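What follows is one structure encoded as structure tokens, with my remarks underneath.
For this depiction, one protein chain was excluded, whereas all remaining protein chains were kept in their positions.
Now for subunit A:
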Amino acid sequence: MATSVRAERDDSLPPAAPPSSPGSRRRRSSPGGLRSRLYRWDIKAIPYVFIAPFFLTFAAFGLFPLLYTGWLSLNRVELGGDPTWKGLENYTDLATSEFFWNALLNTFTIGVISTVPQLLMALGLAHLLNYRLRGRGFFRVAILAPYATSIAAATLVFAQLFNTDYGMINGLLDWIGIGPVDWESSKWPAQIAISVIVTWRWTGYNALIYLAAMQAVPQDLYEAASLDGASRWRQFISVTIPSIRPTILFTIIVSTIGATQLFGEPMLYGGSVGISGGSGNQFQTLSLLMYEKGWVTGALGQASAIAWVMLLLLLLIGGVQALVSRHNRKKLGG
């Protein structure tokens, strides 16, 4: 916060000359001649030169494609063909397509059953790591190791572990006395398996983010709580969690964005039927449907419409989250 105040103040005392006509500028810079003109140019233009690579890259590979996708979504476009105007037809087609609603629902359910346990476990782990520990470096690196694994590698390994016929997980369940679970073609087991992959890869990462936030909670808050007789659990709920709320909100937002884009895990988990999200589309996500529309069916207009629906969804989620956090802040302030 303090930094942004300072940033604004910096703006108000710039050594750079105010904008002026070319004539007056020449007169003013004449004492120093070329050198000082170069110097002044250096001061005024160099910030823009420094930020230019980002904005040029974003314009070329982010903004332009984003808008062009929006335009394509209003057309019928075959792979390699010319677009013909269709207006909102692609969107109305989506609204009546059961595949779209199926994919939307799958994206939502997989997102929930991967994000919620992931963040809860990360909170718990961060709390444990926050104790005075022996071997704390080992534990941190160990729980971060899955983050070093790619989507592809992790999914291929888990696809074997979850294999219905010979996988170790069914072996374990069998040993406990629970019958084998069909982790591939049954809807919920398949979605759970995919969520396990996502959760496995990201829990440690989120735990470390929480840990860093927890270590910044002022010690005196805990001391005051202890004096009031609060148990450790009570302190965790009433001191730790409220203190790191901005971080929690942040991880929720980031995980939600990630879950909305889920692609690699379901695709590779499904093997030969991965692109359609399983033999019965039981784990087809929006990203998978978009890919299937665009690159298998060749209907790029439809695919573009799905992409824009994803953007609208994210904006909606972002709006809701902003409202919720403002509501919370008001409640606290009032």
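Basically, a residue touches a chain if its C-beta (ideal position, glycine included) is under 8 Å from a C-beta of that chain, and two chains touch if they have at least 3 such contacts; residues count from 1.
Methods note: contacts and distances are computed from a predicted model.
For the chain that is left out, the UniProt protein name among "Sugar ABC transporter permease", "L-lactate dehydrogenase complex protein LldE", "Cytochrome oxidase subunit I profile domain-containing protein" or "Mutual gliding protein A" is "Sugar ABC transporter permease". From the options A:L94, A:I143 or A:I192, the residue with contact to the unseen chain in the full assembly is A:I143.
Contact between subunit A and the unshown chain involves residues 1, 3, 7-8, 10-11, 13-16, 38-39, 42-44, 46-48, 50-51, 53-55, 57-58, 60-62, 64-66, 68-69, 72, 124-125, 128-134, 137-161, 163, 165-168, 171, 200, 202, 204-205, 208-209, 211-219, 222, 232, 244, 246-247, 249-251, 254-255, 257-258, 260-261, 263-264, 267-268, 271-272, 274, 286-287, 290-291, 294-295, 300, 303-304, 306-308, 310-311, 314, 318.
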